[in-house]
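For this view, one protein chain was removed and the others were kept in their places.
For chain A:
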Amino acid sequence: MTYSVEISGATFTFHSWGAAYWEEERMLLISDLHLGKIMHFRKYGAAVPRLALLENFRRLEKLEAQFKPATICFLGDLFHSHKNREWELFQGWTYGSKAKLILVEGNHDILSPLLYEELGMEVLPEWNIGPFWLTHHPAETDQKFNIAGHIHPAVRLGGRGGQRMRLPCFYLRSNQLILPSFGAFTGSHTITPEAGDRFVVLAGDELVALEQRGKKKTLSLNQPS
C-alpha cells in the first residue's frame, strides 16, 4: 500500500491512491482532486456515476484515519470549475476533518479564496516550508526542492512480448517531486523519462518504484529500501 523515500532529509510515504505523507511534518499532500468535475459533467447532461464523486471523500477520510496528519495540503486544482453542489459535500468533509487544511492555488482554482477561508482553510499562491517549495505548477529552482502537481504524470511501460501498459505515477527528479492526480475521473499525461528520473507507479493496491538509469528508454526496478 505504501512506499517510503527520503528527500532532502525528510521522509515521505507514498500511498497507492496518489497521496504523499511527510512524516516529520505530519503533512498529507494531495494534488489535483478536481472536485466538482463529475457534477459539472452531470450538469451538462452526461450521467457520470454519482458514486464516483463520493469515492473522493471516502478516500480522503480513510487517508486521514490512516495517517492522522496535522496538516492536509492540497497542491492545487482542488475544485475543477465553478461552484456546484459538490462544494456542499466538500464542506461537509472539512467539518469532519481534524487537520489544518491548506490550498496551494492551481489554474483550475477559480473559486474565490474567501469561500475556502470561510471553511477555515488557508489559501496560498505557493508555500515555502522547510527545505521544500510547494507549488501547483512544477517550478524550476536551484534553491529548494519543489513539490508540485498539475501535470497528472503517468508512465508508459513495455516489456518483452509486446506488453504495454500506462499507469499514473509519482514523478521524482533530482530537485522535484510531482504528485499524480488524486481525483477519480481526472485522467493523466504520459511522461517521457530522462536519465536519472524516478517513478513510483500506482499499480492497483501496490506501488512499484522504477528508475531510468543509464540506458536510454529503459527503466529498471528500484526495490524499496
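Everything below uses one rule, namely that contacts are C-beta pairs under 8 Å (C-beta built on N, C-alpha and C of every residue); 3 or more make two chains touch, one makes a residue touch a chain; residues count from 1.
Note that in this section contacts and distances are computed from a predicted model.
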item: Protein name as given in UniProt for the chain not displayed, "3-phenylpropionate/trans-cinnamate dioxygenase beta subunit", "Transport permease protein", "ATP-dependent helicase Lhr and Lhr-like helicase" or "Peptidoglycan glycosyltransferase RodA"; value: "ATP-dependent helicase Lhr and Lhr-like helicase"
item: Chain not shown: contacting residue from A:96, A:125, A:158 or A:196; value: A:158
item: Residues in chain A touching the chain absent from view; value: 39, 42-52, 55, 84-86, 88-89, 155-165, 167, 184-187, 192-193, 201, 203-204, 206-208, 210, 212, 217-221
